[in-house]
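Apart from one protein chain that is not included, each protein chain of the complex appears where it belongs.
By letter and in written order, the chains are A and B; residue numbering begins at 1 in each of them.
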Amino acid sequence: MRGSPPGWDALSGYDQQRAVLAVPASHSALQLLRGALDEKVPAVLIATRSHYERIYSRFPWLYTRPVILDSWSELASRRVQQRLREMNAVLVPHGSLVEYLGWRRLLELEIPLLGNRYLLEIEADQHRKMSLLREAGIETPRTVTRPEEATGPVIVKLPGAKGGRGYRLATPETLPRVLEELEKLGYTREEIIVQEYLVGVRLYTHYFHSPIYGRVEIIGMDTRHESNIDGLARLPAALQQQLATEPTYTVVANTPIVARESLLATIISYGERFAEAVERETGHPPKGPYSLEGVVLEDLTYKIFEFSGRIVAGTNVYTGTGTPYTWLYWDKPVYMGRRIAMEFKQAKERHRLQDITT
Amino acid sequence: MRGSPPGWDALSGYDQQRAVLAVPASHSALQLLRGALDEKVPAVLIATRSHYERIYSRFPWLYTRPVILDSWSELASRRVQQRLREMNAVLVPHGSLVEYLGWRRLLELEIPLLGNRYLLEIEADQHRKMSLLREAGIETPRTVTRPEEATGPVIVKLPGAKGGRGYRLATPETLPRVLEELEKLGYTREEIIVQEYLVGVRLYTHYFHSPIYGRVEIIGMDTRHESNIDGLARLPAALQQQLATEPTYTVVANTPIVARESLLATIISYGERFAEAVERETGHPPKGPYSLEGVVLEDLTYKIFEFSGRIVAGTNVYTGTGTPYTWLYWDKPVYMGRRIAMEFKQAKERHRLQDITT
Partner (left out) sequence: MRGSPPGWDALSGYDQQRAVLAVPASHSALQLLRGALDEKVPAVLIATRSHYERIYSRFPWLYTRPVILDSWSELASRRVQQRLREMNAVLVPHGSLVEYLGWRRLLELEIPLLGNRYLLEIEADQHRKMSLLREAGIETPRTVTRPEEATGPVIVKLPGAKGGRGYRLATPETLPRVLEELEKLGYTREEIIVQEYLVGVRLYTHYFHSPIYGRVEIIGMDTRHESNIDGLARLPAALQQQLATEPTYTVVANTPIVARESLLATIISYGERFAEAVERETGHPPKGPYSLEGVVLEDLTYKIFEFSGRIVAGTNVYTGTGTPYTWLYWDKPVYMGRRIAMEFKQAKERHRLQDITT
């Protein structure tokens, strides 16, 4: 796949000056729409009827028009793709869209995607994902390939981006049983990744690779609230043991966080090296938002256990106000949704949409 | 009480054009005053001498004038009420005022209250409170009516809004003893509510019911820091067990939090259904701020264990900057204090104060 674009040119037939952002419902849609509004960039909302009625119909001023689908798979239909192409739409992919549509169908979509679509395939495979990080020279947790290699607590992760659902914590003792259970659920041993569980502060860093400005920007950081573990850890120890509930890691919410300034040396270096590794691996730089997700250990090492090749929902915590980092770059409140709209606007004006899409 | 307004018309004799906001000290007074200032709405501060000297005297530019009381009960006196009526004052009630004055005296105050005063009586009774939520079709934790029904950890809650003080965590084994202890302190079994303890992410959602705009807005979300449980949970397990300190839940501080966007479907629906249920139950909609307080479980169910029929202190985290949600509605930084002042200003100008007061 290295460097091999699809057989078609996603932007062919597009009138760049009239291009619009196409924002799929859920995940980070509201800030993406708000960002487009801030920058006076036209944005269409793509939503299933249910999402539309329950959430987005409350905010009609945020999009120039809605494209209502009966189901997400309709987005892959010739008709809807044709309609979006007629609008000169550039689709902003996010984790929920990957989950709804599946990475294969998203990869094959004949609509230009903002960002690097070739990351979708890598992300779908937990092992390739970690390889890319290591190839970038980024510190990662140890991968446990055989249960007997586990020397402490491990986290067992399933394929795909499901917001942490189904992740399991295990010990060297319980790991064989956990793996067996997952195999019974139909997961193959190859799909699952077992990682050393890192004990420290969870830090999710948001980056933006700007082809227009020729740089990687730090947009912000968040930390996650996960269910049930947040509640479980807050029960007195004696009661936890009495309950014997297994911890689960469904991401429910996010909170702003700011790292010690000295960590920025590592954080900047990781962000830049990741962008370079992505370009080496796929033939394209990230072209927009991405995120490195990890834990800072007591010796201040930042170990990355996962990445997202697109906007992460943790950026939602800064909608409207900007972040302690974007204020270093800009004189107006910039959050990820707006940053994307800013880049899109400039690319449009300069006829450079090919530089921010794949 | 359904639909029965007090025998007097709270706004009778008022010159609506000259109406002022009356903001009681403590809780969320600073953001209420700041919000009024942003909107150029006149605001008087009502404070005891002690509150005034220790806090509000430092911010004289935030209010047009202070009304200093010797004690909170003075607010219920004919003299002070008369004085406030002469100012055309609309009182913004909050949890601390309920605690200082008692809900009965607040309910009977002959000053227009911003919001729905009839909720005060419902809120004073933990059982009616939960009924209203269930009547709205909102998911709630199971109420344990007899100790032997407890199958896991439970939380034992006392009547009134005291910021979590006195709440007790119990297990099926310790519950009878805890109830006995509370009875010895003078609480009746009817006043106390025992709820299934929910294990997940605590999410406090702030709403604003706008009679002027005819809609329910999401203002923001926070999560709470409680003492001693926050510190207790942060001790290593072995040490916790050695200490054997009982957890307590006094609310000390708040932090911003943002829910996964897909949860907004539930959050919006809860907010709207709550407003409808309040209107069915009391004859008036909420007319301003309220909050639903709950836990998001690992299956992403949002269970509400409590509500506040008024502004909650968790909204303080957004003073001045606006929230990731208000930026979806407005082109300026809007936080709860300012949102209230905006509604008040519009109601004044349109002679519609009756729509936002009771």
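A few remarks follow.
Criterion: a contact is a pair of C-beta atoms (placed from the backbone, for glycine too) under 8 Å apart; a residue touches a chain by one contact, two chains touch by 3 or more.
None of these values were measured; they are calculated from a predicted model.
Listed residues B:Gln16, B:Thr248, B:Ser269 or B:Gln354: the one in touch with the omitted chain is B:Thr248. Although one chain is not drawn, the whole complex shows that of B:Arg85, B:His225, B:Arg280 or B:Arg352 it is B:His225 that touches it. Listed residues A:Pro93, A:Pro159, A:Pro211 or A:Pro247: the one in touch with the omitted chain is A:Pro247. Taking the whole complex into account, chain A touches the unshown chain at residues 152-153, 169, 171, 197-203, 215, 221, 223, 229-230, 232-233, 237-238, 240-241, 244, 247, 255-265, 268-269, 295-300, 321-329, 333. Taking the whole complex into account, chain B touches the unshown chain at residues 26-31, 34, 50-51, 54-55, 58-59, 62, 96, 163, 165, 225-228, 230-240, 242-243, 245, 248, 250-256, 313, 316-321.
Everything that follows uses one rule, which is that only the chains that are shown with their structure count from here on.
The distance from the centre of chain A to the centre of chain B, with each centre set as the mean of the Cα atoms, comes to 35 Å.
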